[in-house]
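Not every chain is included here, but those present sit where they belong.
Letters A and B mark the chains in the order given here, with residues in each chain numbered from 1 onward.
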Amino acid sequence: MTSTDIQFDAQGQLKHFLTIEGLKRDHILQILDTAQSFITLAKKEIKKAPLLRGKTVVNLFFESSTRTRTTFEIAAKRLSADVINLNPQHSATSKGETLLDTVNNLEAMHTDLFVVRHPNSGAANLIAKHVPPHVRIINAGDGRHAHPTQAMLDMFTIRAHKGDVANLRVAIVGDILHSRVARSQIHALAALGAAQVRVIAPKTLLPTEVERLGVHPYTDMHEGLHDVDVVIMLRLQRERMNGAFVPSEQEFFNLYGLTADKLAYAKQDAIVMHPGPMNRGLEIDSSVADGPQSVILPQVTYGIAVRMAVMALIMGGKPVARKRRGNRSTRGSDETTPA
Amino acid sequence: MTSTDIQFDAQGQLKHFLTIEGLKRDHILQILDTAQSFITLAKKEIKKAPLLRGKTVVNLFFESSTRTRTTFEIAAKRLSADVINLNPQHSATSKGETLLDTVNNLEAMHTDLFVVRHPNSGAANLIAKHVPPHVRIINAGDGRHAHPTQAMLDMFTIRAHKGDVANLRVAIVGDILHSRVARSQIHALAALGAAQVRVIAPKTLLPTEVERLGVHPYTDMHEGLHDVDVVIMLRLQRERMNGAFVPSEQEFFNLYGLTADKLAYAKQDAIVMHPGPMNRGLEIDSSVADGPQSVILPQVTYGIAVRMAVMALIMGGKPVARKRRGNRSTRGSDETTPA
C-alpha cells in the first residue's frame, strides 16, 4: 500500500486526509462543495453544526503553529467536537516516549480524529497506517512533504475569485524547494487541470528536475509572472535562510519580493495569495498584501470552512450531493464568490 | 474620533469596552445592574446562559496573565461561547507578523469578540479602530493606560459592600504612576460622583500634576487614610522596581504597606480591596488581607459577573432594563450584598 492509498476506504471514499497526491478531481470538488455550505453557516447568528458532537478531536502539533492550530480548533468547535490541544515536544516525548506510544495512548482514550503537524515528512502517514479503523488522521503539515488542507483552501480561493481552475495560469513564487505548501498546491492544480502552473524562484530554491512535477520553472519574475491569473507567494522561512540559499533578505526582496511593479507583469485582474504569516518587505510588499488584488484574508476565512469540510467528510458526515448541482463546468465565480 | 468615542455606536450604546474615560454614570450603572443578574446565575445548579452560543471569543494576551485570562475564559464559557486562548508573543508575531496582521487573520476566521491584553498603551484602541463593525473588543489591560473591567468590578464591590459611591471617601494606595488599574478606578469613581478620591504613594510613584485627575494626593498613610470608607491597595510590580522608585521593599512596607495599625486610621467599617495577585508583606500584611474588613475574594467573584455583563452588553445582549428597578438612589448594599 502506498502512502496515497491509505487515505481511502474500500469504497474509495476519503478516510484520512494526508496528501493531495492521488486525489481525483471529484474528491477535490466534493471537499470544495462541502466547504461552500460551511461558508454559509459562518454567516449565521449561531455558527455551530452538530456534526461532530460527542467526538474528541486532538490537535497533535509536534511543530508549533498557533495560527494553523487555531483554524483547526475553531473548525472542530464549530462542528461541536470536544478539542484537546497537545504540543508533545513539551511533554511525554521529551520523557523518551515514542511517537507511536503517544498516539497509542491518545487513541486508547477513545479519541476520534487527530490533526497532526510534525517536522518529519511522512509522520501523519505513519500514524494513519498504525491507528485502528475508527480513528481518522488529518495531515496539518509534515516536514517538506505536504500540507493538503492549505492547498484545498487555496483551490477554494481560486475557484471563488477566478472560477474554473482549468482556464487559469498560476504562478507559485518563493522557496519551492522547502515548501510542503507548494508541493500540495502543485498536485491540486494538476488534479483540477490548471491550464499552466509555473514556479518562480532562485535556482537554489528550486528542486532538481522540478519539471517532473508538471510545472514550468522560472528564475525571473518578469517572465514568470507574464500574463498569469493567479500569483501565489510563499513564506520565506527566515529561520531556514542562513546564507546558503539566499544572499541577503534585501536582495531576495529586490529580485522576488512581490511589489506593485512586478505584479503589473501579471494579468490586470490577477489575484494575489499567500498562506501566511507574511514577511512584509521580504517576500511581499505591504502595498500588494493590502491592495485590491490581494485575497489573502479571504483565504483565511475559506480555511475554516475547508477544514470543517474535511473533518465532516472523513468523519462520515454526508457529503454535499454533487448531482443536484447541475453542470460542473458552469460553476464558477458567481456561485462561490464570497459575499 | 478620540479614543473614548470609538467605544460607542451611533445610538450611544457600548460597542467596545476600552476605557472608563468618557463613560457616563448610566453606562456604568447598566453594567453593574447586568452583572448583578449574573451573580444570581452563579448560584444556580447549572451556571450557564446561552447568550453567546455559537460565538467565538478570542483571549488575545500579548502580555501573559493566567489569572485575568482565566476570569475571561470562565465568563465566556458560562455564556456558552467557544473560547480560543492565544499568547501571541510565542507565535506568529515572533515570526515577524504585525499586531494588525494577527488581528486581521483572527477576524477573517469569523471570530466575534477579542479580549486584548497588551504591554503597549493604546493597543486595544488601535485594534478597535481597525476591525469590521461586527467584531467587538474588550481591553483587558494596555500598558499604563487602562484596565476598565478591573475598575468595573471594583465599583461593583464598593456598591455591594458600602452602597452608593456618591457618599464615600476612597483612597487608592501604592504605585499610582505605573498603574492602569488606578487610572481606570479614578475615572469610574469620578463618573459615579464619589465624595472624595485620594491617592497615597511616595512622590516617586505619583504622576506629575496628579490633581488634574480630580484626586487628592498624599504621601503619608496616616493623613491619607484618615476617615476613608474604602481602601484600595495596588500591586507593587516587583519586576518594575529597581531602586529608582522605591529604596527597598522593607522600607516600602514600613511606610505604605497596609497593616492593621495603618488601617485603623480609616473608618471602622472601611473595606479593603486589592486587584490581586497580592504581594503579602510588601503592599499588604496578611492579617489585613485575610481580616474581617477585606473584600478581596468577593472582588474575584464579582469579576466573573462583571466580565459576563460587559461581554453580554457589547455583544448585543439585552441589558437589564433600568426603569423597572425603581429609584436609583435607594439602590444600595441591601440589594447587592452578596449572599
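We adopt the following convention: a contact is a pair of C-beta atoms (placed from the backbone, for glycine too) under 8 Å apart; a residue touches a chain by one contact, two chains touch by 3 or more.
These numbers come from a predicted model, not from an experiment.
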item: Oligomeric state of the whole complex, in copies, if 2 are shown; value: 3
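One rule holds in what follows: only the chains that are shown with their structure count from here on.
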item: Where subunit A and subunit B are represented by their mean Cα positions, the distance between them in whole Å; value: 42
item: Residues of subunit A touching subunit B in the complex; value: 42, 44-48, 64-67, 70-71, 73-74, 77-78, 238, 276-280, 282, 297-298, 300-301, 303-304
item: Subunit B to subunit A touching residues, read off their complex; value: 53-56, 82, 84, 86-88, 90-92, 95-98, 101, 104-106, 108-111
